[in-house]
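Just dropping this structure here.
Missing here is one protein chain; the remaining ones are kept as they sit in the complex.
Let's turn to chain A:
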Amino acid sequence: MIKVRNLVKHFGKDEVLKDISLDVEEKEVVVIIGPSGSGKSTLLRCFNKLEESTSGTIEIQGVHVDKSNINQIRTEVGMVFQHFNLFPHKSVLENVMIGPIKVRKWSHEAAKDKAVALLKRVGLESKADSYPASLSGGQKQRVAIARALAMEPKIMLFDEPTSALDPEMVGEVLAVIKDLAQEGMTMVVVTHEMGFAREVGDRVIFMDQGKIVEEGIPNTIFTSPKEERTKVFLDKVL
């Protein structure tokens, strides 16, 4: 589904991604962990070109991602952000409806049916007419997930979806993501939630200083990492 080859990204003089190659298979849940500044969010943001890579190639569903087809590809790739980025001037329902209406050109009714169903799924149908400002962090993030799902994406990207939440709200958001994983959604999740990574991830990637240091199935990575840097990191966070 996602095929990354020799991806390099510079911010000015800093090389934040150093020759990354990576494949994500259909229905796979890949969890990326690593210390702050390791480049994991930047990598994720390169997948849908919110961040322009310096060199290297990205293919999504077999299509080479470039400027000409990026809007089309983005409709297939949902993204959830650390800071939710809901549209504050639109109601919860409108937030979820706007993508299908403006981008997919659905009718108002079709988009509304879809939005209501999705809000029900994330447990927020009662908040449909509220505005984002009146929601808690966990609720905002669940709306953001519904907004991304409304486009019926084939792949979901999660950029530290629980990092900006109060601890008691992390669970409700992770439950929604877990539910998606069980349905077979292809997902890449950047997270600091090690328990979640272990439980939901099919594969865990550990990044440090712009490189993939180690990858493998969660149990192996968490219980018997091969690399010293992975050990040091896991000792600190577990």
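FYI, contacts are C-beta pairs under 8 Å (C-beta built on N, C-alpha and C of every residue); 3 or more make two chains touch, one makes a residue touch a chain; residues count from 1.
Simple rule for what comes next: contacts and distances are computed from a predicted model.
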- line: Name check vs UniProt for the chain missing from the figure, options "ABC-type transporter, integral membrane subunit", "Fe-S cluster assembly protein SufD", "Polar amino acid transport system permease protein" or "Sulfur carrier protein ThiS", returns "Polar amino acid transport system permease protein"
- request: Would you indicate which residue among A:9, A:114, A:127 or A:147 is in contact with the undisplayed chain?
  value: A:147
Task: Out of A:99, A:161, A:201 or A:218, point to the residue that touches the absent chain in the complete complex.
output: A:99
- line: Given A:27, A:64 or A:83, the residue that touches the chain left out of view is A:83
Footprint left on chain A by the chain that the document does not show: 48, 50, 71-72, 74-75, 77-79, 81, 83, 85-89, 98-99, 102-103, 131, 133, 144, 147-148, 151
